[in-house]
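All protein chains but one are shown in place.
Which chain is which? They are A, B and C, in the order written, and residues in each are numbered from 1.
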């Protein structure tokens, strides 16, 4: 039994981690902390969890756990990760702090990076592409929902050398904005649909472009710190009146001649061994992945216009967040990758 | 490994059973049938389940399984159960066919009963009250969502001899009406709230009254076919614009003097050993039980008026349907009662 | 054309008032103020309103308007109303400040009353009961959604002298909590249902009891400051995952012998002349009143238990708030009562 802990356990990522880890046979959840709820029972933050234990302090978690999940707002992991690593702990960071080179991070996030040296060591935690690097990782940068969906939607085309760019429409449930996210009051989100952060300003754009650029330059498997080719994409996110789930609908700008058969073969081959990626016959729908760690992907060739499109759906709090972090944990610990991670969703 | 099968696997009860049983370590799901989807792959009915296996025939399931779940509309289990029992199978029926004495059934359901003799053998599958009878049961009548919530909300008062009647307001998500249930189109349910089947005509009323009447007459534990006292309740169901979850808000008509402390003690004692019933400090909310097999219950004494109220919330497809059926299976097989049943919900 | 203004024009009540008054042929909307948006264009607060004009100051509205709507949190109208009245303006207050005698107000709202003398002058603005008092009113206390629905649901029984008490279950959409109301984030309200403020503490209880008590003591029509009989009710509010709409499901504690026919006659007679109250054959549903100023009411006799129930549905922002205020305005000005108020709802 490996001792694990969670720092930032009262946000949605933290709550999902508690739920998944409590049912994980290979780990013991030795502590979870929340500045806001320190010392209080679990029920102070979480009506859905049977009340056992209390929120501890950050220090307690740092001391007691061997592997630490950081589920914090951007800018905090870069302060905590060095301390944890110094004390011999391993870290899975759910924020954006170690996903980008410090100079890129600073320009997109507007936050000075306090641990630039650690970036060189961080492994990018997208198991489908970086599985080989994760076994020995001390610090994992766990990617988020939009990036996971968009990257996996286009990875086969990028690895094939065919991808030049993309117009990606992101459609997200409201929980993607975090607990008490700005502008997410029910009365104004319900029966409403709106784009936001359009125009090339969303922080996840450089991460998507780098992920796909790595595949273009390296083929598969990719190394986090290997060469990166150029992919330029537009990302157009929208807020959808639902709690969980994201769908990306992507128009891929590609070279070469494609048709439905070639796309199907490329995608089925590329993901043939993946436990959590399913190439669907039907069009993906978010509910099909609800509460599961699965991604449903469908490439489509539109003969009428010659366009190549891809659809990808996942649960933003599981495969797009906490489930992916547990998948990374399993790989770091050498456990079966699927441990404690449902492949099947909740319906209806 | 016990071989289990599902007849009626393309309705919501059937889908939840497949999801839960696939993850159950003590059973092997050897077959599932659906008249509509016979011979088709799982994905024909279920976008959320990784596609393994196909819908078989009713006969195949009857032949291959040792324990059979019947997840069918009312009126069909009474035809199938005798055949299954004759061949030495055990049956868990999710319909209303064996929950009431045949003459009561006929008057409320308007369907002639075809296996009246089997009713005497059926055990009523509410584990919190009938646990002792379930180990040896060949035929279990699994109660539904409204009845489970209302019965558990009032059981402590009934067992104490204090309950005389109740005014129970039921509030249900739409999945309670079944897949493609009448009058459940999104555009007319969303942003809408309505009472339905009021005036003492809802079929679950006699079941609630009998459950509580048994406790009144027998105390606890109760026997399915033991004496029954008189409790008379009004049940006022409403359709709420959500998919899962029911809440019952009950005004209990009671004898004796009560206050909050006495109610709390009564309820906490009564459910002290129950793995799936939680007496909450906060008011129950349906989302707290989402996708779990838990019931959250809260008794309340209103000093201003002297009224006693109880609130109870559960997930209608889990504790109110398929999860309860698996709980019954575990008890029938002598397995740990919590096997494959989450106590913790999904949030948000 | 009467010059009207709105103070507090960036809350939901204010927004609905702007929408209704812009289309009102008998008034000119000369100003609207919001502390938060002072000087900004309308679009700063309201995406749905074609951008004409800007939020002015409170002083400008006080100066320019003849009739002023106060759409403010509790506790502010008691400061502003005296100033407005001194300058010869007429006031319609949407808050709770003038709905209760100061001493009752203070004990339920926990706010010292700053204009107790004005209460004696205020007319209670429920047109169906107080129509006769409204023509000459200088200060109108406009009741809110739960009170309007519950009062109108029980008024016929109270006026008949038959009402003794009630168990009223309130079911409200989220907009009833106001703009950015506490605990109303989409991700935690959607797919959720919960009771709140139960146990006899909701502030609207004394108002309901007084409304019904007046009818019991005075018959109909009632005078705001006339005698009040005793009605004792439990009010059990719930938050429902929808934006607009409330439904109250009420068990009436009554004297005398009732049946469905007697109830139907009583209710149809009582409301025969009302332009906005409809006694329905079918059960009321909230969507049927969406965006209209209508209340749908249905009394029900349950023969099996002898209980009398009433269902009432309305749009909490129209008949439960801004529409009722415009109805009061029309009566104050001697205009046709239905001016600018839709009797028909939006569907779906």
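What we mean here is this: contacts are C-beta pairs under 8 Å (C-beta built on N, C-alpha and C of every residue); 3 or more make two chains touch, one makes a residue touch a chain.
This one's a predicted model, so the numbers in the text were calculated from it and none came from an experiment.
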Among A:241, A:323 or A:342, the residue in touch with the chain that has been omitted: A:241
Contacting the left-out chain in the complete assembly, out of C:113, C:287 or C:307: C:287
Where the missing chain touches chain C, by residue: 12, 15, 19, 22-23, 43, 46-50, 175, 179, 190-191, 243-244, 278, 281-282, 285, 287-292, 294, 342-348
Chain not shown, touching residues in chain B: 12, 173-175, 179-181, 184-191, 241-243
For chain A, the residues touching the chain missing from this view: 165, 167, 169, 171, 173, 187-188, 190-196, 198-200, 232-234, 236, 238, 240-245, 247, 249, 251, 283-287, 290, 300, 302-305, 307, 309, 311, 313, 347-348
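Everything that follows uses one rule, which is that only the chains that are shown with their structure count from here on.
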Angular offset of chain A relative to chain B [C-alpha, multiple of 5 degrees]: 180
Centroid distance [mean C-alpha coordinates] between chain C and chain B, Å: 40
Chain centre separation in whole Å, for chain B relative to chain A (CA means): 37
Shared interface positions of chain A, touching two or more other chains: 12, 175, 179, 190-191, 243
